[in-house]
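For this view, one protein chain was removed and the others were kept in their places.
So, chain A:
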């Protein structure tokens, strides 16, 4: 009996260790490699059509057992990046809807990504947002200055570059920083939930999707409408981010939790308000000169 008990216990211990190992792989091994290391968590099989109310850990265990041999391709080959585009139209639609309408019980990563983060969504949502901001800013400028005789309409193409820089930095560097912070905290505190870099990029990319209709709404030159839409978009986008990262930090020191969560929220707010202030001038009825301190310089000849 004793001899049969010992291997049993030994097996259990190893299983738990493997379980942790499987989830912590992305955090423990990937330091010396590139920043992108989803290899251990990539499942070569497609999606498992499971129900939503499964325990995410159990589903991780099952998918890892079910997966075939995962070939790890070096990151300089084309095939390496092809695995991030292993996605279909209805998946993209579900992910966008899931990020625009966050539901309190559903964690975006577990429900929608299911260990298959993609780069298609983040990249094209960011690109669409860049052009939406540039075009809407242009239109709103034009509408604001419509009746004035001195105003010469110009399509301002510099703004596309600036918008692109701002949005792509937000969508790539903030996930990088957040991933680094989570890595650091994971080394100190045993967390069962950890996200790979690609998954964090994916969440951030999809969370920007709500801003596209908001930015189009900003064309209408009413301040109250703009502030309403900003607040709604911030709430939705922020809640997606907060609900996603809450399981990753909830076992941590309370101060660290507050610091990380507020950093996420503040950066989001900064991006939204900064875009609004820089690209969309406030409708001023009186002065033909540049509108107010924080906004961009218009083409109207100023009286200074």
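Brief remarks on what is shown
The criterion applied here is as follows: a residue touches a chain if its C-beta (ideal position, glycine included) is under 8 Å from a C-beta of that chain, and two chains touch if they have at least 3 such contacts; residues count from 1.
FYI, contacts and distances are computed from a predicted model.
Set against the options "Protein YIPF", "Translation initiation factor eIF2B subunit epsilon", "Tubulin-specific chaperone E" or "UPK3B protein", the UniProt name belonging to the omitted chain is "Protein YIPF".
Considering the full assembly, A:157 is the residue among A:76, A:157 or A:224 that touches the omitted chain. Summarising the interface, chain A meets the missing chain with residues 78, 81-82, 84-85, 87-90, 92, 120, 124, 127-128, 131, 135, 138, 152-158, 299.
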